[in-house]
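For this depiction, one protein chain was excluded, whereas all remaining protein chains were kept in their positions.
What follows is chain A.
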């Protein structure tokens, strides 16, 4: 691998194009142009080939092609949602390269199938290098495979710039991979991760022989932690809506006709904001044109759009159940494989849902889980078996990660409520509600202060449910929180997500409540299921947020006298801003109650890390 680098560093891309123009590969060209986003090089390096070459060399049955593509999906989509950005696909390369430079190929669409024979020699060389020393041997093999990659890229890429960027990313990834491999080679025994890698190595020779994607997926699972670490260097591929060209592209793809709202707030141009009310009728009208969207997904999307389903858990469960329905009704189209086609299908559903309302972080996590489950499906399973297995996976996710987690959280948090307490909660959090009801069931004597804020006024609904159950409640609005805070002994807050720097990402206003509680020295207890944790970090509420419908700000429900802003859209200097989330700094949070127990905000990254590993092993 070391040998690979010098030529890359020295040789200009154009020179390389010329040099390796000789093996023109129409098939590769086709396969590559298939998806413009995924441009991993067509090289078949060692490992993948070793996995798949025997079948492809031997008279291939229909099974074989399945296995190959399956493993492709296994490596890529397990880790990332399907609409992969170039950066992500690079990461795959990087991650796998860490062990053996090889899986590069496996992340390449259809790469495994067709050009195998041509590159067999290369792969053989690579195998050696992989198994023992990556520094010396792969001069030839590694180099040539790289060149093939480049050539493929160049032949396929219309966009010179992006290919360049990608190559740079690739190069860096490989460098990182090399470093990792070196480190690994150096220490025979070491940290857990390196141990894992070692075992991965050890399991490889058998893999070569038996060629089951189970082994492959296992190997990938083992790889995961090191990949994750590297992944963090890569910027998150969130769509930035101030990037005109990308917005244009997205618009062309969009199912729903969005009308950009007028009078947008300058600070938030990077977030999407659409004229509310234009989407719903449009979507309804398009129902029959939108064949690819499963009816129950469609229904959930509309419910998101109209706000009928809100709240992190409810949205997540609704989405998963819709996917369950969709999977139940799904049949593999002829000449397609379940794993690939279903992943694509789910991705299209997800992008439909995003158009209805941007995903919450917890939903992103759930989707990631589902995709990894799809990718990990053993190839030996029949269609119906894999469908039932997926459905039960979803079922289990809902049960274990949401319902059971909530139960655990309730049990933990109830211990923090004592007789005579005055508990303050903000907005409406399902976890907090369960805690309060449970404490009431246990016969604890306490009062609840429900703080609410415009425009959602979800606290009213919570208040109603609590009063119905016989709790003693006080209701007030967020401005009065410093008035009421004198009497409060604990603050219970829900969260949409907890980010790995300890920031609590939650409904707008949570930060203010936590701040006032902190100023009054009242402990702040955040209740959040671990599946909502995310490795992202955020310092403010502006870089990433969701914009709600600005019209609801101008109208105050039940107050006909407040109508000064009725014609706000016509005033050119006037904007209305309806933020949905805000970020609570971690120093305002005393404790986070999660299904792993009660932890300080500084321990969030640990949970994120452990959790992601566990998720892989499920």
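In this text, contacts are C-beta pairs under 8 Å (C-beta built on N, C-alpha and C of every residue); 3 or more make two chains touch, one makes a residue touch a chain; residues count from 1.
One rule holds for everything that comes next: contacts and distances are computed from a predicted model.
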item: Chain excluded from display, named as in UniProt, from "Urease accessory protein", "Trafficking protein particle complex subunit", "Acyl carrier protein" or "Translation initiation factor eIF2B subunit beta"; value: "Translation initiation factor eIF2B subunit beta"
item: Of A:537, A:577 or A:598, the residue in touch with the unshown chain; value: A:577
item: Contacting the left-out chain in the complete assembly, out of A:273, A:296, A:554 or A:594; value: A:554
item: Residue numbers in chain A that touch the chain omitted from display; value: 265-267, 452-455, 460, 463-464, 466-484, 486, 508-509, 511-512, 515-516, 519, 540-542, 545, 553-554, 556, 558-559, 562, 564-565, 568, 571, 573-579, 582-583
